[in-house]
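What follows is a structure written as structure tokens; I'll ask about it next.
Every protein chain but one is kept in place in this view of the complex.
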Amino acid sequence: MMSLKALALAVGVAFVGTAAVAQSIECGDDTLCKVKAAGVLKIGTKDDYVPWSYRASDGSFKGMEVDIGKKIAEVLGVKAEFVKVTSANRFEFLAQGQIDLMIASASDTAERRKIVAFVHPNYYSSGYTVLLPKTVKATEWSQISSQTVCAVQGAWYNKPAQEEFGVKVLAFAGTAETESAMTQGRCIGLLEDDNQINVRLSNAKWADYQMPLPIQADTPWGMAVRQADQFAPFGYFVAGMIAEMHRDGTLLKLEADNGIKNSAFLTKMHDALKDHLD
Amino acid sequence: MITDIQTFFRELAASGVNLTIFYDAFDFDRFVTGLGNTLLLILASSFFSIVIGAAGAAVLTLSKGPAAAVVRGYVAVFRNTPLLVQMYFFYFAVGSIMPVGQNEIGLPQPLIGSFAWAVISLSLYSGAFNVETFRAGVGAVHSSYEEAALALGYNRRQAFFSVTVPLALRFSFASLANNLVDLTKATTVAYAVGVAELLYVSNQIWSDSLNTIEMMNVMLLIYLVLTGAVVFIINRVEAAMRLPGFGLGDGQ
Partner (left out) sequence: MNPTNLLSQILEWMPFVLQGFALNILMSLLAIAIGTMFGTFLGLGQLSPGWIIGAPSKLATQLFRNAPWLVLLFYCIFLMPYQINVGGISIQLPSWLRATIGFSFPVAANFSEIVRGAVKSVPRGQWEAAEALGYSRRSTLFRIILPQCITRMIPPWMNLYALLLTATPLSMIVGVEEALGRTQAAVQAQSDSRVLIPMYLALLAMFFLYTWPINRLSLLLERRFRTK
């Protein structure tokens, strides 16, 4: 009997908490129309990628990607709602409709294009290399082959780094764990994207470290929408926003605002798209 | 033959079921390593958890002093907190105050690696459940057996080890099988401290190839086989140790 009552209560809670009444405005498959009707743009982003996307202590999201998302929602005249995604679930969440736009430091690769649509132009770019203590004297990847490096689970470069350079990858859930593992001596360095290492090196805490190895496989990051939205108003809208943010310098400014050194990719895109009359 | 298999799974991938582990040599190697590590984790942790469980139950039965209090405290803490968090705590917190050796290029290297920590953590977690199991087994042996042994001139310790324990073991099998099945399933948690077991390698494979559902199905099958094997082995041991005329159940 007790469990029946608890069940009734629980079901009640579940429905009060989640029942969203249908928005039956005639939008069909037009995501742009649906977003405007709902007044909310649901954006998937990570919460463990300082300074691109992370948390404030009140639970809200912060970082460069979050600022980009807010900008897009602002132009649409809707509220930006951020949904935490992980490397393991972000593509499924987008396909299922739990989010409408993904800005989650996802590299734009051929494998991933089979599942979601990346909007072009790309909004960012990074390669991968290793953060090493200065005591390690290595300037070529071949010198650290068969050594262990720490990395974050789900990063796309974990596989090529193992296959091409023979390093051993010890992967953890996030960057706090990888840092901690490195300081305990469980790996010689951190396998990360070059932007992140640059951010670290600008902090005095990392004065004894450097990134001496050549940067590999510079790959652009893409915002993603559902495949059905790629050649539809929503996809075109996002594409236009990205192009304009490159052109008017918004992305360069957001990068600087979040304490990241202006990257070569953003500078190059800004130059390529800038107004010929200026 | 092998190329035939690879071709088959490559064609299968084109039709939507992407099992990279059967045609990509790199993924195949990772997966086999993962399976091997999972098996090692199960064997090592099962062994140590049974040892811990038996020792704990013996202490609880034979002693009433501080030793018993320590065992009870240990069981309470490990049974009432998430294994995943325990594992993290051992690896990052306790691991940082452990002795450090040196590797071949002169950098510091901890003596206890990921795998060893995972075994320690899993054994302690599962051991806490085994303590309860064995203690309940001892409790299920009717006190008349011990009294009979004492009457035959055994002292209390001898009566415990020669009479109560062998009978208690037989009462414990069902619950022990349950614990070991849980342990088998729990080995997946070792992925959190970087042990390349099945979940860890599967996670890497589906991050690269985006074949999450296929890899999940493969994992489900493998774990069903593994837990089935654990139950089978326990049942065989139980059958081999069955005493004629010593029935179980029936209200004891």
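For clarity, chains are labelled A and B in written order, and residue numbers in each chain start from 1.
One rule holds for everything that comes next: a contact is a pair of C-beta atoms (placed from the backbone, for glycine too) under 8 Å apart; a residue touches a chain by one contact, two chains touch by 3 or more.
Source: prediction; values computed, not measured.
Trainee: Would you list the chains present here that the left-out chain is in contact with?
Mentor: Taking every chain of the complex into account, the missing one touches A, B.
Trainee: Sort through B:Ile5, B:Val51 or B:Ala93 and give me the one touching the missing partner chain.
Mentor: Missing-chain contact among the listed residues: B:Ala93.
Trainee: Which of B:Ala76, B:Met98 or B:Ile233 sits in contact with the chain that's absent?
Mentor: For the chain that is not drawn, the touching residue is B:Ala76.
Trainee: Which of B:Ile5, B:Val51 or B:Met216 touches the chain that is not shown?
Mentor: Counting the whole complex, the residue in contact with the absent chain is B:Met216.
Trainee: Using the document's contact rule, name the residues of subunit A that touch the chain not shown here.
Mentor: Listed in rising order, the touching residues are 3-4, 6-7, 10, 13-15, 18-22, 47-50, 54-59, 62, 84-86, 88-89, 92-93, 96-98, 173-177, 179-180, 183.
Trainee: Mind pulling the subunit B residues that touch the left-out chain?
Mentor: 76-77, 79-86, 88-89, 92-93, 96, 181, 185, 188, 199, 212-213, 216, 219-220, 223-224, 227-228, 249-251
As a convention for this text, only the chains that are shown with their structure count from here on.
Trainee: Quick one: in the complex, what on subunit B touches subunit A?
Mentor: Touch list, subunit B to subunit A: 26, 92, 95-96, 100, 105, 107-110, 113-114, 191-194, 200, 203-204, 206-210, 212.
Trainee: In the complex, go through subunit A and note every residue touching subunit B.
Mentor: Residue list for subunit A touching subunit B: 87-88, 91-92, 111-112, 114-115, 133, 135-136, 147, 150, 153-156, 158-159, 162-163, 170-173, 177, 180-181, 183-186, 188.
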